[in-house]
Each structure stands twice: as structure tokens, then as C-alpha cells.
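Note that one protein chain of the assembly has been removed; the remaining protein chains are unaltered in position.
For subunit A:
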Amino acid sequence: MNAEDGDQASRTAIGISFGNSYSSIAYTVDEKAEVIANEEGDRQIPSILSYVSGEEFQGTQAKAQIIRNPRNTIAYFRDFLGKSFKEIDPTPCHASAHPVEIDGGKSVGFTVQETEEGEKSTLSVSEVTTRHLRRLRQSASDYLGKDVVATVITIPSDFSDSQKSALTAAAKAAGLDVLQFIPEPISSLLAHDAKQQLSESSSGAPKDKTVVVADLGGTRSDISVVASRGGIYSTLATVHDYELGGSSLDQVLIEYAAKEFMKKNKNATDPKSNARSLAKLTIEAENVKKALSIGQTAAFSIESLSDGIDFSLTVNRTRFELLANKVVASFGRLIQSAVQKAGLDVLDIDTVLLAGGSSHIPKLSSSMQSIFPESTAVVAPAASASAVNPSELVSRGAAIQASLISEFEHSDIEGSTEAVVTVTPHLQKALGLASGKDGEQFSLIINADTPVPVRRTAQVSVADGGDVLLRIAEGEREIKVTKEEKPQTNGAKGEDDSDDDSDDEPEEVREKVWKAGKVLAEAGIKGVKKGGKVEIQINVNTDLSVTVVAREVGGKGGVRGELEATKA
């Protein structure tokens, strides 16, 4: 890798989101990430390669081959990379080329008819990945008019080291130098924050918030709970579901359409029993699902679905939502389990960021809105118009990261991503001001799970003036439930499970309440003007010692004090 290090300044780095179902490539122009369309005009490029009479197809063209030429079409191979045959789940590949064991079971391959004549050849997953990445690189280079040599690739947060190194090697073979791997949820969040920063045109760090990033992909879903503190992200918890994804929703539509078809044509063969019919149905179901995210109705229209009978069926959105209820509910449960795993409550979540293709579905975002309280912002195209296209979030984040680090040397990047730098003590409890008569009320300044060192400034207006006392304390968050004593279920759940008969019970109100805990220090500010303001700056240092500076805004001097470091 050192060979390329000399030519840092001029290298062009792109962001690649390499998914199981779709890949996308993005590049940053003037600090704005743009997703690049390939030659066919696709911004979401199916991660599929197909071999037809000696020619290689990729993307949408390859996807169409699943119907006619399934055994020479390789799809859903990303998760097989760097894994042994024993470890993989071949289910998604059922309709395309089946994975085979190579290298004595140490890795996975696909046997396809690569050339027009002659024997079939077995391609390893690494080789397939290399070819796919090479195509992506070519598309990006053609679009930008510059040779792309480096990239930031996004990976699921549970990618193992062997998968990473396999991906690095495959990218290397495709002529791409992997600058860094970044987890998909973090990439999405980065892209979202960057967009917000641009639209608010505010400089400085974004606000502190706790975010649930739900990456709802084609074949799997990954949920991360991330604490974003001053633009620094710490993952609090992750959950993965390898079965739940967009294809589960497709499945629902396939079942429905097949049933309708059989109703109309009593004597026909079940389209699900025939591989080719099923493939046609699958692709059409995906299209219908996508169309239903935009319009109120969409139609299945398949020529010669089964026994030469054409099939057409109009589905409206309500019908789809009814059918998909169960799947949507399981998305909701998955997200709730992630919040629980992080030891948080839904009230603690400030933002729910939906990423991945399935996030386009309006029902999903409305179900999120019902799970989370009103204070939580759900970011999805159906919920907020300003949301970034969820399919593009991941690759955009990668492009932003690529533009940030493309000028650094490898050793610098490695040095900065080392555990020495990234593992940081995080505040266990929130810091703030205790006020009120007995010092029970608590105003938050620094939230829990904030990495140190950290510096925050807060201002308090003093209406009456005079001498005031600042009491710096740790705070604890409590969930206050009023009216009905039924802990740990919230109103949202009742809506999802329509068979719940306890709807007429009085709805409970859950609130997040801060309570002051251990008092750390007191500071006195004397002679504050009427209607003046007091500014307090808390600086937690790396060794967990705390510096507090308090003064009247516009006033001279002020109070400065230090707290000793916590002993381990």
C-alpha cells in the first residue's frame, strides 16, 4: 500500500455503498455528496453479475437475467465474502446461481457458464466482488472523467476482520485502494448530519442527540443506536436481523398476487411452484412495492406468468399496508429491541433515521412515529420532505468520509482509527445545573454517554439579578408514568396489534424527568445585573478532571474552579 502513498494529493476517492442487493457510488463536489449514476442511469445498481453467451452484465441488465438465465446470474453475494461455506446462509440465492464450496470449504464460489463455449468455471466470491467493484469504479471514473483509485466502503457493523480483509483484497484487485471501512449506520448518520448542516448553514458542531439508525435493506436489517455528541458518534447498541428486509415485504405481495392469480385461473399451475414464474413474480413484486411508496395504486402486469396466461392485478396502498402489517410490526419490534439493548427508553431517542431502500415505505415511517413519542423526529421521505433519499444516505456518507481523508496517508488513517484513539471514556451520567429550592430540578448541559474530553457552554438568564448560586450536579433520567400503572408498554404498541382489545383503557402518559443526583460543585456569582445572563462553561478533561468557568455575560472576571479526576 505504501507505493501509492506518494501520490496523495491528486487521487480521486469515492464512497461506495456495497450492499447485498444494491450498490451505489457517490462523490463529493463542493462539500456536497452526489450519488453517481452508472451508464444505464441507475443510482441504485443491483449487486448482480450475469453471464450471457460470453458477455458479462452487471446491474439492472443482470437482474433481468434472473428470469431467463438464473444459473449464470450471481446475486446476493456480499455477505458470503470472507466466510467459509459452513457459515453462509444461501437462502437469498435460491433464485439465482447457487453458492458452491471451494478451497475445501474455506470459501464460497459460484459455478457459471462464463464463456460462450467450453466448460463452466467456478468464480470465487472475491473474484465476483472484484468484478463488481471494477464495474463500479469504471462507472465512477467515466462519470468524473478522472481515474478513481481510492474509496471508502461501507460495511455492516458486524463485519468481521476476515470479511474486511477479503473485501480489501477484492477492492485492491479491482484497482481501488480502501482508505477506510465505515459502518453503514454511521455513514447514514454522517450524510444526514452533513445535509442538515448545509440546510441550516450553521457552523460548529451539531446538537447533541441520540439517534436510532435503522438500515432496512433488501435482505437484512441492521439497527444501531448511536449517541451523537458534538458530531462525534458512539455506537451504544446494534441489533441485526438477517431475514427481515425488503424481500420480506416482496414476499407478502408475491403470496397475495399468487393467490389472486389462482383465484382467477382455477386450472392453472401455481406460479410459485415454477422457478421462472416465481422469478417474474418476484421482480414485479419489488417494482409494485416501490411504486406503492410513491403512488396510491400500482399494478402487477406480467406476461405469461404461468401456463402462458397473462396476469394483471391492481393493488392499492391500503391493501399493501394491511398485508404488510405483520412485517412492519416486526420492524418496529426490532427497533425497540435495539433501544432496549442500549439501556434506553424510546423517550431518550431524539431522532430515528431510516436508511436503506425499504425506508421509502410510508407505512414504515408512520409506524415509527407511533412507536416513538412526538418529540422524536422520524427522518424518512414520507415523514419529512427534507430527508435525504434513504437509498443514497449510506453511499453519501462514505463519499463525505472519503473526501475528508483522501489527502491523508494510510499510516495517518490507521493511526487515527486505532483503539488508542477511538476508545474513550464516556460520561456515565449527565452533567448539568441543579436548581430549585432543594436543588432537585436539573437542567441538562452535557448528556450521558458523551465522550471526554468535552466542553460545553450554557447560559442562564437571571431575571432578578443579585447574587446567584450555580450548583453543578450529575443528573439522572427517570421515566415518570402517570395515570395508568402499566410499565414498559406504550400506546404505540396497541395500534400495531389490532387484535389488542384493551384499547379503551385510559392512555398513560410517560414523561422523561431529570433529577439531580450527586452535587459536584457550587459556584457563586455576585452582583448580576437585572435581566442579565450567567454563562457557565464545563470542561471535562481526558483524565476526567473537570474545569468550571462561570461568569456573567459581558461581566469581568468570573469564577474558575477545578474538580479532581475520578480515581479508577
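Observations on the structure shown:
Everything that follows uses one rule, which is that a contact is a pair of C-beta atoms (placed from the backbone, for glycine too) under 8 Å apart; a residue touches a chain by one contact, two chains touch by 3 or more; residues count from 1.
As a working rule, contacts and distances are computed from a predicted model.
According to its UniProt record, the chain left out of view corresponds to "J domain-containing protein" among "Nuclear pore complex protein Nup85", "NADPH:adrenodoxin oxidoreductase, mitochondrial", "J domain-containing protein" or "SKP1-like protein". Contact with the chain not shown here comes from a single listed residue; of A:193, A:250 or A:392, that residue is A:193. Only one of the listed residues, A:175, A:362 or A:453, touches the absent chain: A:453. As for the chain not pictured, it touches subunit A at residues 180, 182-183, 186-187, 190, 193, 202-205, 226, 230-236, 397, 400-401, 404-405, 415-417, 419, 421-429, 431, 433, 435-437, 439, 441, 443, 445, 449, 451-453, 455-460, 462-464, 466-471, 474, 518-526, 534-535, 539-542, 544-546, 548, 559-568.
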